[in-house]
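The other protein chains are all here in position, but one chain of the complex has been omitted.
And then chain A:
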């Protein structure tokens, strides 16, 4: 799966470079982010600005990442959700679990 990585200070920004985030990519995504966390990355931003559709496998991977991050006092910001995906987060209370930000700038400000 295509993910671009960028480091700004101690913040790791991961951008999903796919239109569709689904089952075939979720396991690879989870393993990749968990290995970043294992290597000490605890301040993460995951950007979905390129993503048009997110399936429940990928959502499950995202929840698992956050569950692994919280005991380490880590922080995760989700940015760039389109209106449909944001609505799905709100309908299923995922917006109570994740901190959603409209764009990268506002997500970065959260770490200041």
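Everything that follows uses one rule, which is that contacts are C-beta pairs under 8 Å (C-beta built on N, C-alpha and C of every residue); 3 or more make two chains touch, one makes a residue touch a chain; residues count from 1.
Following the convention adopted for this analysis, contacts and distances are computed from a predicted model.
According to its UniProt entry, is the unseen chain "Transport permease protein", "GvpL/GvpF family gas vesicle protein", "Sigma-B regulation protein RsbU (Phosphoserine phosphatase)" or "Signal peptidase"?
Protein name of the absent chain (UniProt record): "Sigma-B regulation protein RsbU (Phosphoserine phosphatase)".
Touching the hidden chain in the complete assembly: which of A:14, A:44 or A:59 does that?
A:59
Which residue numbers on chain A touch the omitted chain?
Residue positions of chain A that touch the missing chain: 1-2, 18, 20, 22-24, 26, 30, 52-57, 59-60, 63-64, 66-67, 84-85, 87-88, 91-94, 96-97.
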